[in-house]
Structures are given as C-alpha cells and as structure tokens.
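Removed: one protein chain of the complex. Kept in place: all other protein chains.
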Amino acid sequence: MHITVKTFAQTRELSGEDNISLDLEPDATIDTVIKHLTARGSHWELALSGSILSARNHQLCDKQTVLNDGDEVAFFPPVTGG
Amino acid sequence: MHITVKTFAQTRELSGEDNISLDLEPDATIDTVIKHLTARGSHWELALSGSILSARNHQLCDKQTVLNDGDEVAFFPPVTGG
Amino acid sequence: MSVNVFALIQNEDFSHAQLHSQLQSYANAYSLGGTGAIVTFTGLVRDFNSQGDIDGIELEHYPGMTDKALMLLVEQAVARFSLTAAGAVHRIGRLYNNEQIVWVGAAAPHRQAAFDAACFLMDMLKQSVPLWKKEFKGERSQWVETKASDDKAALKWMASK
Partner (left out) sequence: MSVNVFALIQNEDFSHAQLHSQLQSYANAYSLGGTGAIVTFTGLVRDFNSQGDIDGIELEHYPGMTDKALMLLVEQAVARFSLTAAGAVHRIGRLYNNEQIVWVGAAAPHRQAAFDAACFLMDMLKQSVPLWKKEFKGERSQWVETKASDDKAALKWMASK
C-alpha cells in the first residue's frame, strides 16, 4: 500500500524532507513508517528521536496505529502555539 | 460626638430610614450605634439582624471599630453585585 | 492611584470593545511589549432565576463607597498578580434581560496571571463592592440572596496568599 509522510518544524528541518511517498507492506503501523524512515540515515534518526508526535489523516495517533492505503502520516515535535 | 448613619437594600427597606444623625458618647463603636438603633423599635432589630455588614467612612469594618466625630457609618446586607 | 488601572460605576451601557482597547493601551503605556495575555469577563442579565423567568434586575449601590471599593479591588489585583493593567466597570440602576452588567479585564505577561486576576476580580467584587441586586418580573421584585458558592469562591482567594 501507498502512504504520504509529512513533517513539520524541527522534524522537517532535521530530516530535510517534508513530503515523502512510501510503499509499505499491508498492516503497516506508524512504527513501520518510523523504521522505514530511520533506515534512510542518521538525520532521520535524529529527526524522529525524543518525544515526537504522530498524526494519521490529521488526527493525533500513537505508534501502534494501523495504516490504510492512501493515508497521510505526519511527524512533528510537541506543539507550541498559543 | 456626632455621626451619620446610612442604610442600603433590605436594611433600608426594613428599617424605613436611610439617613440618620446620631449623638453618641465618646469612644462609641459600631456596636454602640447598633444598640442605639435597635432601641428605636423592632423594625430596627429586624433590619440589623443576621449577617449584616458595616462600613465606616466608606470602608468595610467590624463591630468593634471605634468611631470619631463626623464619621459616616453604614449598614447593609451582604453584597450581590457582579 | 496606579497609572494602569481604571474603575467605573455608571448607569449607561459600556462598550466592551472600547474597554478592551483602553486596557491594552494602559498596559502598553505601562510596559510596551510586556503583555502576553489579556483576559476579559463580561456579565449579562440572564432571563431566569431559580424560581422562573424574570424581566430584568435593579441594582442599588452605596454612592461614595462603590467607586472606592471597586478601585481598591482593581489595585489589589494589579499588585497580587503583577499585572501590566487592570480595569473594571459596573452598571447600576434598572437593567433588562441580556443587557451588560459588569466588565473586568486583566493584562499580564503570562496567561495564568491574567486568568487568575480576572477570576479574583469577579469573585471579590461579589464580596466587597457595595452593590445589591433585585430581580423583577412585572410589578413584583425580590432581592437576590448571596450564594454559598460565591462566598466559597471569595474565601479561596482570602485564604491563599
């Protein structure tokens, strides 16, 4: 299946990529995506380390969340609006 | 010494008086004023019963507060603004 | 009297927009760029009480003391919460359903101080400013009783600090 990955703020700056297409095995989770991305190099390991948040289709979700074909996944640091 | 007494809200309605001049002995307190007023009749006893508040020269004060010549004393129920 | 406070007792209606702007300009004059948070409270006449529908309220006050007590409260809020500005306006006389009764505003460097100060102003106003409310329906009217929850709210501020 096919998903899109977006990154924001420090996660975007550290990874150097903000819009990625990934082909994943069925039953892939957010964790699967993290494994795929960190395999790309240490800049991705750094970008996804610490208390990073994830969202699936614009909703915050945890690392065990199972993905579907066409999902938009996002990674970003804790928010600092307000 | 000479003082003025004002009343407000239920205290005014129950006592039927809202602006009174009193001549008092030296060292009179708020309590002294209450005794003078309740001596005027049961309507004053009713007006000054319960959790009545007192003020001396526009500041909330307790019943032991000593008065001076020319003071303005006021009695009123707990406030309900806002 | 501090330069960054205001307190008004008036018959006329007020403009919350103008009061908010006044608060902000007082805060800017006091410390330009030092304000991160402004909290305002506006109180309105509800069309009901615990017994049923009402037509409005009538507010009696103690002329001469009300202004002073309200200003004292605003100054206490500024000192206690390190505000950059604060203000309060309370109307008196006859007010009909849905009309504005009271406005308080607090400006501070951080949001919690602004929230706490606005809450303090309202809780303490209901304890220390000589205003009395009568609810009326047609020709009948009835004094409003103090609420135990209001006493409790004020006591919380008096006990802490």
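Going by the order they are written in, the chains are A, B and C; count residues from 1 in each one.
The criterion applied here is as follows: contacts are C-beta pairs under 8 Å (C-beta built on N, C-alpha and C of every residue); 3 or more make two chains touch, one makes a residue touch a chain.
It should be emphasised that the depicted structure is a prediction, and the values quoted were computed from it without experimental measurement.
Here is the thing to keep in mind: the chain we left out touches A, C in the whole complex. For chain C, the residues in touch with the chain missing from this view are 16-17, 20-21, 28, 32-48, 97-98, 109, 111-112, 114-115, 118-119, 122, 149, 153. Along chain A, the points of touch with the absent chain fall at residues 6, 8-10, 55, 58-60, 74, 76-82.
The criterion applied here is as follows: only the chains that are shown with their structure count from here on.
Per-chain Cα centroids separate chain A from chain B by 72 Å.
Per-chain CA centroids place chain B at a distance of 26 Å from chain C.
The set of chain C residues touching two or more other chains is empty.
In chain B, there is no position where the chain touches two or more neighbouring chains simultaneously.
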